[in-house]
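Mind looking over this structure? Questions follow.
With one protein chain withheld, the remaining protein chains of the complex are depicted in position.
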Amino acid sequence: MSVSEPTKAAGTGGGDAPATPRRRSAWDDRKEAITNSPATPVYAALLGVFIIAWIVVTIDGGTFLTVSNIVNMLQRSVALGIVSAGQTVAILAGSLDLSVAFLISLSSLVTAEVMDGSDANIVPAVLAVLALGVVVGLGNGLIITKLRVNAFIATLGTALILQGLIQNRYDGPAGSIGEGFEQLGYTRFGIIPASVFLLVAVVALVYFLLRWTRFGFRLYAVGGDEEVSRLSGVRTHRVIIAAHVVCSVCAAITGLFLASRLGAGTPTVGTDGGYDLESIAAVVLGGTALAGGRGGVLGTIGGVFILAVLDNTFNQLEVNAFLKDVVRGVIIIAAVAVYARRSERRA
Amino acid sequence: MAPLLAMKDIRKSFLGVEVLHGVSLECEAGEIHAVMGENGAGKSTLMKVLAGVYSPDGGTIELEGEQVSFSHPVQAQGAGVAIIFQEFNLLPDRTVAENVFVNREPTKRGLVDIRSMEQHTRELLEEVGVTHFGPRTLVRHLSTAQQQIVEIVKALSLDAKLLVLDEPTAALAEHEVEVLFALLRRLRERGLGMVYISHRLREIFTICDKITVLKDGELVGTVPTEGTDTNTLISMMVGRELDGYFPPRGTAEELGDVRLRATGIETSMLTGVDIEVRAGEIVGLAGLQGSGRTELARALFGADPISAGTIEVDGKKRGRGPRAGIGSGMGFITEDRKLEGLTLAQPIRDNVLLAVRSLGRSQRKRLPNTVSVQELARSVELKARSLEQEARFLSGGNQQKVVLAKWLATQPGVLIFDEPTRGVDVGAKAGIHDLMRGLARDGVAILMISSEMPELIGLADRILVMRNGELAGELPAGAAETEIMKLAAAEDHELEAA
Amino acid sequence: MSATTPDAFETPVTSRSERVRKALVGTAPIFIVLFILLALIAIENPNFLEPPGFLAFLKRAAPLAILAAGQYFVIVSGEFDLSVGSIVTVVVVVAARLIDDDPSKTWPIIALLLAIGATVGVTNGLITTRLKVPSFITTLGMLLILSGAVFWWTGGAPRGALPDNFREIGRLGIQDFPVLEQLPWSVVILLVIGIGAILLMRASFGRRLMAVGDNESAARLSGVKVENMRTIAFVLSGLSAAVAGILLGGFAGVSAQVGQGLEFQAITAVVLGGVVLGGGRGTVLAAMAGALTLEALFTLLNLYGVSGALEDTVQGIIIIAAVAFASYRLRGAR
Partner (left out) sequence: ALFAGACGSDDSDDQSAQEPAATATEDGGGEPQGDTGPVSEFFVQEDYDTQLAQRDIEPEGDPATPWLQMIEPEMADTSEYKAKNASGWNLCFSNAAVDNPWRQVGWNTMQHEVKLHKEIANFKAVDAEASDDKQISDIEELANGNCDALIVSPNTTKTLTPAVEAACEKVPVIVFDRGVDTDCPVTFVHPIGGYAFGVDGAEFLKENVDSGGKILALRILPGVDVLETRWSGAKVQFDDSDLNVVGVEFTDGDAAKTKSIVSDYLQREGQIDGVWMDAGATAVAAMEAFEDNGVDIPPFVGEDQNDFLTKWQEDGLNAIAPTYSNYQWRTAVLAAVKILKGEEVPKEWVLPQPAITQDTLADYVDPNMPPLHYALCGCEDMPGYPQDWGGK
């Protein structure tokens, strides 16, 4: 039989199935998976941006396609990459997290203070920071699910609370980290900075969570349609809470990393980096739907790299920092507009 | 031994309206048990009670002698009861496999075992003979029919003891139905019990062993398929004086000139539909779920674009979009008032005034300044504390009246009703029917989509029947339900034969 | 009442009073909170009760209240506007550079500033409604573009200066006004805009805007031009941001930080007023009351000498509590 023939009542759909009936192979599946992946256009875009940047910079007499330059771009992507990976999870659940920036600052401070200059304390410091992440994540998740507070307001509120706690306790860089831990921020294995491996590890972990665990599958389900998921027996609240825990933990890890880079904790490292809105921008730039349920961490990293390439190019061309923001704004809007049109076409 | 399923005088009411007045149903293992009845008879509700979507207000449910009560569909699944809802229940952005196994993802060493998930899904798909989409196809890329199959596969994957199918063939073409039946027979061999809800008589006779008929939430009776014929069945379903009173029909001289004329309407779901409605007449539009009535209505009103054809109101070709429709004097009472009819958080007043307020200055010219919101409310016999009450606090019937008042405020010349009395209790129904006839008397041309046979037969001056997005034929006022059913459910080859 | 206006359908006083009653009930909670806060301030600082003291408060709160009114239109139609803060900055910086202390330029430039606000609004609206970009992203992008563009233009920090006749608007007022001694212009403007907004929301436009936020498809099927309504909402937001900018520039002069974070404060204020994100619920009066409440909260914490840091914490908790309360009431109503 051919179920694919669009029946009149059925109207749309079936359109993309081959006209002549034939068995589908695993290859069809793979092909399908690729065309369906929202990450595909992102990397197309990344490639485009990369090539343009290359040409422009070279014309300008700069060096773009050198190992050290590429490595520098990777280095710059680490912090934003890790937060955004977490933010992706929150957004996939149909939520979002505006509190990451302050959590990052707080984490950097906690790291530096607990570590207090000696590598002996690395383990307690890391544990403390991860615990902090879990707590904040639980807080956000519970406020959103149990108190039914819109995620935007909930996390905005948490952000304020965190900011208060930070500024109440710290009036400048505090604590210091051990020599050994500083290596995370500065040493390189060969040419690759250690921190890049951290980024890879986190992304891999999140990717694994989304792709291979039940949590991941349910996350997409809940983000896609909370009611249908509920009817299918998904414990939607748990999923949303878990999503926020993951998001906050990623932010905490970013704090760890930045502490190692700054050699201390600072109350402003998170907000100076604008990681709250930047990470959301990176996620949507990475093709993840702000409404949730569609997208993935690979796309997000693509988005982060796009921003990194832009940054690097602008640095090379010594483009004014403010003009840079203009271009970023335009690119973000344009990208999302394109994705919107694209998903309209396919729906 | 105890039957697989035994439901004993189940009661259920919504917002005070009781829709199941003690219904009982038994189904043996290895049997396909049909449940029939007009729209609103209570079939779906009964099944939702069984599946744990609604909890019954009274009565008991037994599975293999064990008394059970489900507060969540998942519990029902656990107990081996799988249900395919009338409304689709899938995640459009997930793959087929993910939809089939949502919340039951198979795991190996704690990790989701996608291979086996997809493998299992592929096997199931092949079992039901699907070759054109695979486990990784996104559901959003599937046609309604294909989504239907996914639903069934999902239920199969639960290897349930009892499978409930609520109008599974509504959106399926004949050959697809055959595939489905082959599948159901195979399942019956396996000893599965199945409850099968459908409006299509012929299907019932082809595949079902027993038939239970519901009417207005009451059990009419259960009969074996052998020795029962179409007419007995229909009389069981319809066999009562049609809802008692309907307002007297319009007379020939009350008929005015054509106010709505559509020719050769084409959309993704409609093919070459011609239709004419005259001032003073109520034209009924019959058809099965998914036959395209709503699509036609939306196309006529301008809610959906048409790829071909022309629509004239009072002889003037109308522009595109709802605004133009309203401007030219059309109104559209939608099928789903909560989603498309009302702004639930707003007061009655604002709901009633919404359409008028959106009219352009020029368009408002034709409105006499006499009507006040109260008068409108009174004319539709709206029962509400005050006009400032939010629409969401009104009962279904009164909400429908608010929607009606909204359109009356625009003094329409053509009104399209899609399921005007769905979810409206019997009392309110009569009121709405009177109102519609009254409007017709005042020279309004009315097109009424309804799945409720009594309504169509009792109210319409003539009945158009739709099938698969085409007009299947026209019947005079008061045509017998059987004729309508035949036209609506007739399969293509039967037509060729005829 | 003529046939051509929907008021032809409006009904006599009886239910008008009912409507008023409902409006009061709807906005009651925020006003109670506001009143309590004002009382506490008065206790700390008695001369707050005298006209000058209170007017000074209103004067300080005016810009935020005006922003809240603008933000309300957007939120009630079901969208977000994160760009208002940067509009304020743009307005102040542009004014300083273009007028550059030349009083004769003030009024033409003010016209230009309002035009800028409106243009940004239109752009936000069109991108959101026509290109189907979520307004969160549209206005976030716009925020980057505006703040980037304006400082790119001035090279990092504001240049130029604002002449006194520009400053007056946000700084001074109608001198020796009976009883009040001085009635600040910003308070006058606040009142005008406030009343205007309330009337607008009670008029056909407002009701249709509500409908759009409440049930888009129902509104569309009733002939409402959903896209246009939303775009207009963004324009109103942009305009109010421009006005707020003019007032702030007048109040304190040129400053790069002037608009920083105002978008979040405005949204917070609106939400505090019990307006539901997602649209269709809440009154503009309550939204503006929310702004006053926020401002009163800051003042009070200042008076108490509460560490500014903890001030944020308090604010955060209050916001969450307020919204939790609102959504609880919503559920309770069901």
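Chains: A, B and C, in written order; residue numbering restarts at 1 for each.
Here, contacts are C-beta pairs under 8 Å (C-beta built on N, C-alpha and C of every residue); 3 or more make two chains touch, one makes a residue touch a chain.
For clarity, every value in this text was computed on a predicted model and none was experimentally measured.
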Which displayed chains does the hidden chain touch?
A, C
For the chain left off this view, which of A:Ala53, A:Val202 or A:Val269 is in contact with it?
A:Val269
Going by the contact rule already stated, which one of A:Ser95, A:Asn150, A:Gln167 or A:Thr313 would touch the omitted chain in the full complex?
A:Gln167
Which one, C:Asn165, C:Ser217, C:Ser255 or C:Ser327, makes contact with the chain that was left out?
C:Ser255
Spell out the interface residues on chain A facing the chain that's missing from view.
68-69, 72, 75-76, 79, 98, 101-102, 156, 159-160, 163, 167-168, 170-173, 182, 185-186, 258, 261-264, 266-269, 271-274, 276-277, 315, 318, 320-321
Spell out, residue by residue, where the missing chain touches chain C.
45, 47-48, 53, 56, 60, 85, 100-101, 143, 155-161, 171-172, 248, 251-258, 260-265, 268, 294, 297-299, 302-303, 305, 307-309, 311-312, 315
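Just so we're on the same page, only the chains that are shown with their structure count from here on.
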Just the number, please: Cα centre separation of chain A and chain C in whole Å.
32
Using mean CA coordinates as chain centres, what's the gap between chain B and chain C in Å?
46
Residues of chain A whose C-beta touches two or more other chains
none
Any chance you could list the residues of chain B touching two or more other chains?
none
Chain B residues touching chain C - in the complex, by the definition given at the top
301, 303, 322-323, 325-327, 332, 334, 339-347, 349-350, 352-359, 361, 364-365, 367-369, 371-374, 376, 386-388, 392, 406, 409
Interface residues, chain C side, partner chain A - complex:
80, 127, 131-134, 136-138, 140-145, 147-152, 155-156, 264, 267-268, 271, 277-278, 307-317, 319-320, 323-324, 327-328, 331
Complex contact set, residues of chain B against chain A:
53, 72-74, 77, 89-95, 98, 102-103, 105, 107, 110-112, 114, 118, 129-138, 140-147, 149, 170-173, 175-176, 178-179, 268-271, 290-292, 295, 468-470
